[in-house]
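The structure's right below; bear with me while I get my questions together.
The excerpt is restricted to a subset of chains, each kept in its original location.
Note that the chains are named A and B in the order they appear, and that numbering of residues resets to 1 at the start of each chain.
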Amino acid sequence: MSSLEIAFSNMASPAILFFILGVIAVSVKSDLEIPDSIGSAITLYILISIGLKGGVSVSKTGVQGLIIYALAAVIIGIVITTLVYVIMSKIGFDSSNAGSIAGHYGACSSVTLTSTLVFLQQIGANFEEFVPALYPFMDTAALITAIILGYTGLKKKSTETDKSDYAIKDILRISLTAKSTLLIFGGFLIGLISGVEGTKSLMPFYDNIFKGVFTVFMLDIGLLTGSRLYELKNVRPITFLLAIILPPIHATIAIILATFIGLSPGGATILAALASGASYITAPAVMRDTFPDANPSLALAIALGIIFPFNIILGIPLYYHLAIMISQFIK
Amino acid sequence: MLKQVEKLIIITERIIISKIIEYIESLEIKAYTIYHDVSGQGQRGMRSISGGLSRFGENIRIEIIIEDEEQAVEVAEKIYNKYLSSRYAGIVYLEKIRVVK
């Protein structure tokens, strides 16, 4: 099987089928729902698991040299967010909405990340196991960039009283202490400190049942996506089009940079997943809080209804294929 | 002993709960009740409990019993102007109640 063939077999993976089941359930108005608290618990589990496994793997090789990758993640976050902000401003969105959309695009999607990990394991591709732990770096960089860009645009509008709400250090604190940052990063550190031996007894929970739990998560995302699809009808064609054009561009930027700093095609694919995925957990919360005037449904509908399905069904296999080609080219 | 007082009710986005509570406490209000698991629909669209992925989109209800009517109205208007007039989704209203002392 060529890498492309392997790639497209992805479409029938159980995780994606569960996602589709969720979308169908909403569209046939089923009473199927996954309680809030279960969704939260699964998110928590997945984020810890990703961080922990990253940390354990790095504990084998040491942290030296990781700083360059963290830096690359930050740069990618800043570049992508700025790119999106400029484009959105160009096509007529005001500063609030452009900032909000840029934040969603720039920040990362844990489900896209997990889908990618599952995909790479499925096809037996190697990757550097610390790459998932770069999530918080790119995520935070993107959110802060979006906020700064949006503010700069809003400068004239913001009144005296609102000032306190817009303090950059508050935003930095919110991003760095956000649930997803804390869990991935905390898990990473715990994995790093405890090492293979110390975490062995945790792996039946955090590793063996992971892919099964992930299918429930995908079902939940499917339900959420289904319930947001109707909002897509309000999306302008240009916005819609961009949601399909931009992710591959972001992925390409990430892959080139990743390959350049020495990541394997697998590792580059993970960075591409972080870059191309749009956030629907951190970003909606942070952006809503920062730009209350922006339409919160718009960015979320794009992230969930277009970018996410595009990425998990077509995008990831494509990015992997691309990563192989680029790595061969650069070599 | 019954005493007529005002009950101030705020229904708004869950995402700003800590901001609002901080603001309320800065107005020297020391007692309130919060109802969770509230959803709704208004001018700013459907605000539903979002399936666990984020609490974004959910509402809360805050209830504050204030003895002095004038103060109650003042607090209500302050909260309305600061958070709800043009920014976050929500509604603020007052009810007369008789509290047992």
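The rule we apply is simple: a residue touches a chain if its C-beta (ideal position, glycine included) is under 8 Å from a C-beta of that chain, and two chains touch if they have at least 3 such contacts.
Please read all numbers here as calculations on a predicted model, not as lab measurements.
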What copy formula describes every protein chain in this structure file? A x3, B x3
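Here, only the chains that are shown with their structure count from here on.
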Just how far, in Å, is the C-alpha centre of chain B from the one of chain A? 34
Of chain B, residues touching chain A in the complex: 13, 15-16, 19, 45, 48-57, 82, 86-88
Within the complex, which stretch of chain A touches chain B? 33-43, 161, 165, 220-221, 223-224, 227, 280-281, 284-285, 288-289, 292-293, 296-297, 300
